[in-house]
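Of the protein chains in this complex, one is absent; all others appear in place.
Let's turn to subunit A:
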Amino acid sequence: MQRELVEKISLTQLFILVSAFLFGSAIVVGIGGEAKQDSWIAVIVACLLSIIPVWFYTFLLSRIPEKNLFEIMEIVLGKVISKVFILLYILYFFYVSARVLRDFGELIVGDMLVNTPIEVISITFMLFVAYILYLGLEVLGRFSEIYAPYLMGSIFAIGILLLFSRELHVKNVMPILPEGIGPVIGTVFPELITFPFGELVAFMMILPYASKVRYAGKTTIFALIVSGLILAYSSFVQIATLGPEAKLRSKFPLLTATGEISLWDFIERVDLIIIFVVMFGILVKVSIFFYGGLKGLELVFNRPYRAFIYPMAMIIAFMSIIISKNFAEHISEGISMVPWIIHFPFQFGIPLLLFPFVLWKAKVLKSEGKKR
């Protein structure tokens, strides 16, 4: 009954973490709005296309087994050069988690606690993230197992409740593909492929800790497909309820859509309860990015990552506030700048750059292993 030294997460937990990660902020801010009524098609296309990069990530990891992205970089590029890249990645991970946190803060301040300053939300939420990561990755995994049924259940319940409230108008989704596949592709690149799907690059820090590493890649891809379909479903529900124009205008389309639910004059304003579910997705997303960054710090500064948790959590809370002046700026940055300048290099650029080195190093290691 001894506790294992390396923390492990089971495949079920990995599956749930990946799905919750993908729902995370994507389900809050709404994705693929530019594709108008075809955004659900765009989501499916993006999801299927992003199998390629995710497969590529797991392939990279499988070359040098039981090492995470940063450790691979250290092995392949040497201590000094790898440190530069790792520090860049740490910044990237922290920045993205700050962005996700900002999404959530805006949501709470905008819809739930109108008079509360956003700083309070950021700090309290980061305190929780710090607490759960302090308890460890294993705890995060089990924690997500508890909340996953509520997440999945409520996403489906929204659609059903909207149907019964007679708010689901299929005519809003028509016509399908009026301008051909062009707008859909335009949304998939660069927006959808990088957010939320490309962000799975953060799982390169988690996958080596799965209990059955061999199946970890397959589980991730399976989770990617399932959650892609659920996201498409959610997107479909949003369009059918609000219509493409209103969905594009709305800050948080899912919440606006759920706000339409009204049954027996009793079940109303469900959006406040949906925040519960959204909060879980956000938590997983912030935690995983944060964990990735912390693992990087652990490697660079050679200290257990728990030493960094509380100060870094507070820095992220602060970052989430200073990254943009208001919500409009935050969103427009997210659409116009972040995918090209930040997501692309870290999600595809650096991994592709690593690819030949990893192959070469794996070969060297293999032949060394044979010699012994």
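Criterion: a contact is a pair of C-beta atoms (placed from the backbone, for glycine too) under 8 Å apart; a residue touches a chain by one contact, two chains touch by 3 or more; residues count from 1.
Quick note on the criterion: contacts and distances are computed from a predicted model.
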Request  = Assign the chain not included in the display its UniProt protein name, restricting the answer to "Spore germination protein KA", "Putrescine-binding periplasmic protein", "Ligase-associated DNA damage response DEXH box helicase" or "ABC transporter permease".
outcome  = "Spore germination protein KA"
Query = Touching the left-out chain: which of A:Y57, A:F70, A:F125 or A:F346?
reply = A:F125
Which of A:I146, A:A307 or A:I341 contacts the chain that the document leaves out = A:I146
Inquiry  = Need a quick check: the contact residues on subunit A for the chain that isn't drawn.
reply    = 1-3, 10, 12-13, 108, 112-113, 116, 120-121, 124-125, 128, 131-132, 135-136, 139, 141-143, 145-147, 265-266, 268-269, 272-273, 275-276, 279, 283
